[in-house]
Every structure is written in C-alpha cells, then in structure tokens.
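What follows is a short report on a single structure.
Note that this complex is displayed minus one protein chain, with the remaining chains in position.
By written order: A and B. Residues from 1 in each chain.
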Amino acid sequence: MPLTAITPADEDLIGADREYLYTLNFGPQHPATHTTLRLILTLDGETVVKAVPDIGYLHSGFEKLGEDLDYNQYITIVDRMNYISPVANEIAWHHTVEKLLGIEITPRCKYIRTILAELARISDHLLCIGAAALDLGALTAFLYAFNQREAIYNIIETASGQRFHPSFTRVGGLAADVGDEWIAQVRQFVRTFPKAHADISRLLNRNRIFLDRTRGIGVLTKEEAINFSCSGPVARASGVVRDLRKDEPYLAYDELNGSFKVICAKEGDCYARYLVRMEEMIESLHIIEAAIENMPSGPVNVDVNEKMTIPDKTAVYRSIEGLIQHFELFMWNRRWETPVEEVYGANETANGELGFYIVADGSGRPWRARTRPPSFIHFAIFPHLIEGHLISDVPAVLGSLNIIAAELDR
Amino acid sequence: MALTSWLPDVLVSRIDYLASLLRKHSLWPMPFATACCGIELMATASSRYDIARFGSEAMRFSPRQCDVMIVAGRVVMKMVPVMQRIWLQMPEPKWCISMGACASSGGVFDTYATVQGIDRFIPVDVYIPGCPPRPEQLIRAILDLQEKIQKTGTIDGREFTHRESYEGPTALACELAAEKTIVAPGDYRTASRLRVPLN
C-alpha cells in the first residue's frame, strides 16, 4: 500500500492544527526481530498518536495448499506457520484430524506428544523472551535463550532427524518411536534447564532498565482481552483464567493434571506477559518431568488394521497386507475415507489457542483447512495497546505479544 | 576508480587481491529474514555456530552499512518491491546469498503468492538448499562466498559491470505467455529503475 499520511479522527487530537504530526514507516524490513510486518506510525514528537498495521508481506497461500495436500502431507505446511515451535503446530493439526476421523491414539503416543508439545512451548517462550530482550538491548539474554533452544533442537533431532520442521506426527501416531537415547536426553534437559532459566531471570527480572521499559506499558484489561479474542499468555497476563490444557484436556493433560498450574497475572502490561511466560516454562518443565517418568510402553501408532496409519516398513516390504495398507494411504485417488463433516479442534500452544477448522468431503484431502491463528488476533490489538506511548515502547509491546509473521499471514 | 585504468596490470592485480582479502573477511550481512530460515540465521549468529568467527560480526539492519544481503525465507509478491528497494539501497560491492529452498526456488510453496525463486528479480551469488538449511550450511555458504570474492573481486567493482544480462531462470514451457498473464494493477515498480522488460 503506498505510503499516505494518516489523518486521525478529530476526537483523537488535542489542538486543531494537525501538521505537526509525523508519519513514520516501521517498514516490513526493520531492526526489530519480528520479521515481516509493517506499521505506519503517526507521531506527535515521540508519542504515538495512531498506529496502522499493514500485513500480508508473508502471505504464501497456506490455506489454499491445504486443499491440495492430504492429511499427512499438510504437516509440512503447518510446521512452517509458527516456526518457533513447529512440533506444536503438527500436534494441533493431527489432534483435529484425529478428532475428525474418530481415532483414539495410544497412551504412549499421547505422552510423547505431550512431551514434545511442552518442549515446543519452552522453545517458543525462550525465543519470545530472548527476542523481546534483544529488541530492548539485552543481548546476553538472547544468547542464553538460544543456547537452551539448541538443547531442545538436539532432542527433536534425535527423535525425527531434523532440528526444526520435524514433520514428526502422522495420522494415528508418530513417524517413528523414540528410543532410550531420547529419554536420556530429555532427562538431561530437565536437569540442566532450571539453571539457565535462573540465569535469564537474574538478568531481567529485577533489572532496572527492563522494568522501566516494560512496566505499565501496553496495558490490556481483562474485558478487552476477552472482547478482542485473545488467548494464551497475552490473555492470562490480563487475568483471563483460561487454559485449554485444563479446560478441554487433550493428549495426556488430564492424567498429568496435578503436575502443573496455570499462571495468570492481573496487570496486563508487558512485564506481566514476560513473567507469565517465564513461569510457564517452569510449569512445562514439571509436565515433562512427570511425563518422562510415567511414560507407558506399548505401540506408538494405532492398530494398522484400522487403515488409518501407515504400517511399518518391514511389514510393507515383507507382507502383502502391509503393502496394500501402505499404498491405500499413499495412492493419489485412495487415502483416508473421512466423514463428510466439519470439525474444529484447538490446542493450547505457546502463543495461545491454535485451532484448525477442517471441512472434509469424504476424500483424503481436506476441502478447507482453516487455521485460527493466535498471532493474527493478537496483532489486531496492537494499535489499541500502543496509543499514547512513546515510539521506544513499540518494540517492547511488539515483543511482548509474540507476533510470528508466518502465522500472522499464512 | 580511474587509478586502475592506467596502472600496470601487475600492480592492479595485487591491489585487487588485497582489497578482496580485506573485504571477504569482514562481510557484514544484511539479514533479510522473512520466515523460518530467519530463525536458523539467528541461530547461526548465536553462540553455538558463531558466524562472527568468519567476519560477519555486525548484523546491521540498515542496508546502507552492509555488504551481503542474506535473503532467508520465502518472498511473496507483496514483498518483492521491498526486497528490490533494499537491494538497490546497498552500496557496492555487494553480494546476495539466497538461503533456503523458498528463497532459491519457491520451496514447498508453489502458490499464487510466493515468488518461485528470488533470482527472478535480484542477482544472486550463492544459493543454499535446505528447509531450513542447517547453520553449518550457512557457514559453508559464507565461506564459498569468500572464495568467490577472493577469486573474482576487484577493488573498484569492475566484475559487476559485465553482468548486464538477466541471470535467473528462463521461462519454462508451462509458464503463461506475456499476453495471457493478468497484471494486478498497482504500483509494483517503485523499487526498481524501469528498464526494458524481459521478452
């Protein structure tokens, strides 16, 4: 959109002369680490009078691709939405697909997916806090956070072979089972993470500069949070006590209900959102610890005879049933038989409620795969949050909302 | 620089060697990070795979102060004028690394909005495959670029003046012909200086 001067409505301004307002383009390419989003700020000196977001600079047509790929292939696309915690997106997608198909996954798969989802949550919060701190000038917190994320990448690489975008879940289970080395790595992570977390909180929690820059900035009240459809840490920091892991339990969360708490705050400013994320990481660690100690054994995929999940490679090469079941799920005109229905399924990811609305038409590909993106909804409240603040508060508020451009634009 | 036109070649080649040696060891990247590859770029800049060891210490976000533009992530059609404008704002000598499958060829996203390779619109020097490429691959690409600079670099950028033709992919058989493509009206040409269009 060409850059035009924004003329705010009359009631927004004090004074009849508007020519002192300065329009600043916070371009799609900008120094803050929040990729491609654009803000057109109208400034009165250094105070932001109005902020108009302009998005779409990363809109790649994900939902149109959803109509072209099948239920297993689409995880490659869904991975690339919230690219900070890709496994969580895959788990949410297959949660909805399994809800549509009516499949109940095995207990071992539930526990492994829970551990991966919580690791993804820790990874997301680490990057959000690291990037928010980097935008405010604290480079060391960023490096500490990325160091821990490398440990999480190692764990995901052991499970699936790739650091991120693992494409690990499948309809009815996972791509492969995890071994003892993975369990040992997760245990090692559980042991070493609290120290790194303490390092980051020692750097930032009572840091005078960080407090001055985030306390009282970008306040979101509880009624506004509900009205604007916020969810996740953004809503919980404003007092909305809602967490899908406790309210609509899925995976192994109802069995692990006692091992974690839901962290909420009252003030709703950037500092509250930062604290909620820091504490949520510790609660996630408790969930991982409980899950890894209580992991059930057994198969990780549902029974192959239900014709929903891909059989083992040895069965494919050595038995005729395995071969038939394999090509029934891969051949272009066969695949799953789905009910001609639509379903909405949501997970609590690090950013908020990530939901998928799938319309199925009986064939193996979705008719419509709609994503309910939490970043999109949270970016819409940004103009409301930034009004009246200084321009140096713009990266603070942006960082606290955890806007991920690929989920924003899809 | 007019100096190189009258100095003897033996001296010019020494000056070129020295200039390329200094330039290749301090390539300041302009991180044009759009999507997931941007996270691997950030991971490469962090403490485990430190890209500062190779001279890319300062990730300046201002194009006027950078040498290498690392396009990390998919580029969509709304972003192409922005990318071209930033490329034109960089002072010479400058190079471009196209990081990842999406920047090199469109990647997984063969859709109405994603550009199938940024080399259709800006000149690229090094391509990195991968989705996302591992940080080691990005470091390898920086080293490859350093080798390229050493072998072809000149002190006054003479190696760029010869590259006048379009270097990107040529039209494939199934691409739409020029008279059949629908032009989306709107000012998409603000970034590039207008020239004779391709075919």
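Here is the rule we use: a contact is a pair of C-beta atoms (placed from the backbone, for glycine too) under 8 Å apart; a residue touches a chain by one contact, two chains touch by 3 or more.
Here is the rule we go by: contacts and distances are computed from a predicted model.
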item	value
Candidate names "RNA polymerase sigma factor", "Thiamine/thiamine pyrophosphate ABC transporter permease ThiP", "Amino acid-binding protein" or "NADH-quinone oxidoreductase subunit C"; UniProt protein name, chain not shown	"NADH-quinone oxidoreductase subunit C"
Touching partners, among the displayed chains, of the absent chain	A, B
Selected residue (touches chain absent from view) among A:28, A:56, A:86 or A:311	A:56
Among A:22, A:330 or A:357, the residue in touch with the chain that has been omitted	A:357
Contact set of subunit B toward the excluded chain (per top definition)	76-78, 80-81, 84, 87-88, 94, 110-116, 120-123, 160-168, 175-176, 180-189, 192-195, 197-198
Those residues of subunit A which, in the complete complex, touch the missing chain	1, 55-56, 59, 61, 63-65, 67-68, 99-100, 102, 224, 226-231, 240, 242, 247-248, 339-344, 346, 353, 355, 357, 359, 361-362, 367-368, 370, 372, 376-377, 379-381, 409-410
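Keep in mind that, in the parts below, only the chains that are shown with their structure count from here on.
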item	value
Separation of mean Cα positions, subunit B and subunit A [Å, integer]	30
Residue ranges of subunit A touching subunit B (in the complex, touch as defined)	2, 27-31, 33, 35-36, 56-62, 64-65, 76-77, 80, 83-84, 127, 142-143, 146-147, 149-150, 153, 163-165, 405-406, 409
Contact set on subunit B toward subunit A in their complex	32-36, 38-40, 42-43, 46-48, 61-62, 73-74, 76, 78-79, 82, 86, 108-109, 111-114, 131-132, 134, 187, 190
